[in-house]
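Take a look at the structure below.
Note that one protein chain of the assembly has been removed; the remaining protein chains are unaltered in position.
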Amino acid sequence: MEQANTEHSHGLHMDPQVEYSSSKLGMWLFLGTEIMLFGGLFAAYAIFRAKYPEMFLEQHQELNREMGAINTCILIFSSLTMAIAVSAIQKGKRMLSSILILVTIVCGLGFGVVKYFEYGAKFAHHIYPDTSIFFSLYFMMTGLHMLHVFVGLLILGVLMVLTWKGKFNEKYSTPVELGGLYWHLVDLIWIYLFPLLYLVG
Amino acid sequence: MANHAVAANVYVPFLEKKGLLSWLLTTDHKRIGILYLVSISLFFLVAGAIALLMRFELLTPASDFVSPHTYNVLFTLHGSMMVFFFIVPGLAASFGNFLIPLMIGAPDVAFPKLNLGSYWIYLLGTVIVAIALLQPADTGWTFYTPYSATTDADVILITLGVFVLGFSSILTGMNFIVTIHKMRAPGMTWHRLPLFIWASYATAILQLLATPVVGITLLLLIAERSLGVGFFDPAKGGDPVLFQNFFWFYSHPAVYIMIIPAMGVISEIIPVFSKKPIFGYKAIAYSSLGIAFISFLVWAHHMFTAGISEVAATIFSFLTFLVAIPTAIKVFNWVATLYKGSIELHSAMLYALGFIFLFTIGGLTGVFLGALAADIHLHDTYFVVAHMHYVMIGGTVMGFFGAIHFWYPKWFGKMFNESVAKLSWFLIFVGFNVTFFPQFFLGIQGMPRRYATYPEEFESLMALSTYGSWLLGLGVLIMTVNLIKGLFSGEKAPQNPYGSLSLEWQIPSPPPLENFEEIPHVTDWTYGYGKKKEVDA
Partner (left out) sequence: MSEHSHSEEHHVTSYTTYFIVWIVLMILTATTVYVSYLDFGTFNIVIAMVVASIKAAAVALFFMHLKFEDKITWLFAIFPLGLLALLMGMTILDTFTRITP
């Protein structure tokens, strides 16, 4: 059964179970790197907040707590839809899954729209990344997060199309799961960003 | 089990298919390893040539060959290229790629396409840094603020290039961890794995988790230059030392990324040419993990004079001493392996022995530098330069050259001229020591690093160091010519010229496309040398 066909391209005949668990482990490892990447920003936040508590207390009030809360709810809801989308395709429900991924994307876009208005309001008040350490942190952290949301939307877009086309089913849905893991990470990071930036005191 | 299809299988060496695309689009780990090997070696030679230029300037006290600014650009380039283009990808990307699947009995790595992607990302990073040369940075490869945040040079582009290179490192680390966890052949338990695999695993963890921190650090530097963000700017309430804290959180583990695979190589070479099992297998295996773990704890020993608190400095000094323990465990076990062994001084073995001697010097001088009181005097002097080159050249490069000489017949199916190899080793060994040993004394006497000019009293030792560099360069040149010549006119290599028991030596040289006709079933560890004799007695 172990065949070594030298003619076709250097193909890897991995046992599907091994391939599945390898892909998942690989994705979790990648998520670990994302935690380390954002971790630097969280460390910077901790240091500067300890150094300038009044600055944080005062300046965070410029942020719109309601908009932040709305965005939090949007992302958490999008995590729900994505999680159900994964379960759906694992049950072979192609249509339901692709629709739910679409809803997830729409939520992500909604998140982006809210952030667009938030940033717009800041700039209108002449608040920029170089205005103060607090706002440097605000823009860097939410900016890097937004970049990740963007990349996530691209990934989800591809997954939605492929799911719709029937490329995945109850036997094979690994990419959808991996995409889901990435999207949940984006949600996870925001779960910490929201209180640290918007709910300071 | 054998059927007609298998029996009719012809041995197709992996190097068979020709053509540029077969290389550029390969997903074969053995070819990707060669792509890395060639790239890093080329950059090593270029960065080495830059070092020769630097040493030529330092022949005399005055800045008469190049201006001080040019000298600063040169050492920035030398450092950045050596660190990010050569030594961090280094043994992991080249030999790791080639050996890991073979040693564990797998057909390839876990994610072959991603592996190719890692290589292309690596090349992209080097291209971006090359473009940055149009406005070359003179900040040193460490990019310290505030200078890096304010200087005119194109710091953004060079740090962006380094960021991209980091991404390649992360993906390779991830690939190797998953490969080692999930793709070992039946019977290849953790405690039967070759020690190079343990070393590669420990290295991969560092690549995976430490690199993102320098990633965010460089992004913040770019933000400082482009958006006016002020985390490292005192005028805006920031702290320049914060840059150093974040930078070294990665860069200290990075030096262990540089050395641990080389240690793995030594653990493979010594038993083969001593015809003895490795002494203390588990100790060496776990010491790799121990070194990797401790490496995360010591970063601020690069910052003792930067303005960190005395409390922090004391803690980091103490923690730094800890890393000597697993390191020494390795050295003791290697020496114990040699003891009463049947030693064969093949060129690969010469590099391995050279490693043990030179890395011990390098490592010990690192402990001197880790002692807070001593470091106050020695920081930023030639003592540090000597220490780092003893561990990086005396350590990693010896391991790298040793690996090339050891696995050359397996990888390329040819033999090089062994006598010339021994000669080039000798020139490299002597040349290296003449170059760098005097630098310990220069450092103690106060000669600072990264200076194009220096007081007259240091001239004789500086000149001696430069002469050494010429000898070292000559040795590297002869070695390179010898190795390239072997590819074209060398004898055909047998399957297992050294009688090694490791899996990669049980298949033809060069390996077939699919590595193993049938995935082996492993029943014993890799180091059972000399066992037969014991049974007979």
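In this document, chain identifiers A and B correspond to the written order of the chains, with residue numbering beginning at 1 in each.
Here is the rule we use: contacts are C-beta pairs under 8 Å (C-beta built on N, C-alpha and C of every residue); 3 or more make two chains touch, one makes a residue touch a chain.
Computed from a predicted structure; not experimentally measured.
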Touch criterion as defined above, residue of B:245, B:288, B:365 or B:500 at the omitted chain: B:245
Full-complex contact with the absent chain, from B:46, B:283 or B:297: B:297
On chain B, residues whose C-beta touches the chain left out of the figure: 181-184, 186, 188, 209, 213, 239, 241-242, 245-246, 249, 296-297, 300, 307-312, 315-316
Missing-partner contacts on chain A, residue numbers: 15, 17-18, 21, 24-25, 28-29, 31-33, 35-36, 39-40, 42-43, 46-47, 50-51, 65, 69, 72-73, 76-77, 79-80, 82-84, 87, 90-91, 177, 180-181, 184-185, 187-188, 191-192, 194-196, 198-201
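In the analysis below, only the chains that are shown with their structure count from here on.
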Distance from chain B to chain A - Cα centre to Cα centre, in angstrom: 34
Residue ranges of chain B in contact with chain A within the complex: 5-6, 9-10, 12, 26-28, 107-108, 110-112, 170, 173-175, 177-178, 181-183, 208-213, 215-217, 219-220, 223, 227-231, 236-239, 242, 246, 512-514, 516-519
Complex contacts: residues of chain A adjacent to chain B: 2-6, 9-10, 12-14, 18, 21-22, 25-26, 29-30, 32-34, 36-41, 43-44, 47-48, 51-52, 55, 128-130, 132-133, 136, 139-140, 144
